[in-house]
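For reference, the structure I am asking about is given below.
Shown here: the complex without one of its protein chains, the others still in place.
Right after this comes subunit A.
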Amino acid sequence: MTATNVIPLPTRRDEAWRYADLDALARVWGDVPQGPERITVAAGETLTKQIVLPVVMSGVSITDLDVVIEAGATFALHLLATDADYGRMSVNVLLHEGAHFEMGGAILGNGDQTLEIVTQVNHAHPNATSNQVVRSVLAGHATGSFLGKVAVARHAQKTDASQSVKAMLLDRTATANAKPELEIYADDVKCAHGATVGELDKAALFYMAARGIPPQLARKLMLQAFIADAFVSLNDDAAREAIETRALAALEGLV
């Protein structure tokens, strides 16, 4: 937070910042850390990391990771974006041969919050796999975005990459953006992506009411199940419970 940022403020013409809250960013740009935090997962190792976007710098939270996953290594990253007025998590991943990147993210926004997860997963070598799951629940005038680019290099054969992005809008005034982007130069790869934006199932809400469940609890149960997808890949039970507890507390504020 000392040196003034020498990198110019991003603009909307920059695709990766297309949905960002640039006004909020401009207010703190001088204090934004320059350059990403670097993480290297050594060959054959497994690293798991959970990040709940911290609130710093007058409601603006920027986390930028640059990750190298060496041959045969695994990196499992689980994210919760909920607290900041403008919160951004960007992750750039380089996968070596046979490496695996697992990511689960939940975006829970209300009011005028703008929350986003931006990933670039580079399958630069053969036989690497990646799986990204993002679940967003948005109320009020909140905006939640996921921009996920998967790049597969020419010789990165047998790449298996998938993305699943689902958003639930609790109010008509909330906005969800989902932008999967595939750039594939190899010919023997599997890349899957799916994106949906929806509302809570009214038939299910009435079914729950008919069994005596009050509306607020019914919405909470359904949303809890919905965002659980983002954390199901977190194998450490205690860590999963910890991040889910944080997510549930945030959900309480949305229903």
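What we mean here is this: a contact is a pair of C-beta atoms (placed from the backbone, for glycine too) under 8 Å apart; a residue touches a chain by one contact, two chains touch by 3 or more; residues count from 1.
Keep this in mind: contacts and distances are computed from a predicted model.
A.B. asks: With one chain of the assembly withheld, which option in "ABC transporter ATP-binding protein", "AIM24 family protein", "Multicomponent Na+:H+ antiporter subunit E" or "Molybdopterin synthase catalytic subunit" matches that chain's UniProt protein name?
C.D. replies: UniProt protein name of the non-displayed chain: "ABC transporter ATP-binding protein".
A.B. asks: Which is it among A:Ile39, A:Val55, A:Met222 or A:Leu248 that touches the chain not included here?
C.D. replies: A:Met222
A.B. asks: Hey, which subunit A residues sit against the chain that's not shown?
C.D. replies: Interface residues of subunit A facing the absent chain: 201-204, 206-215, 217, 221-222, 224-226, 228-229.
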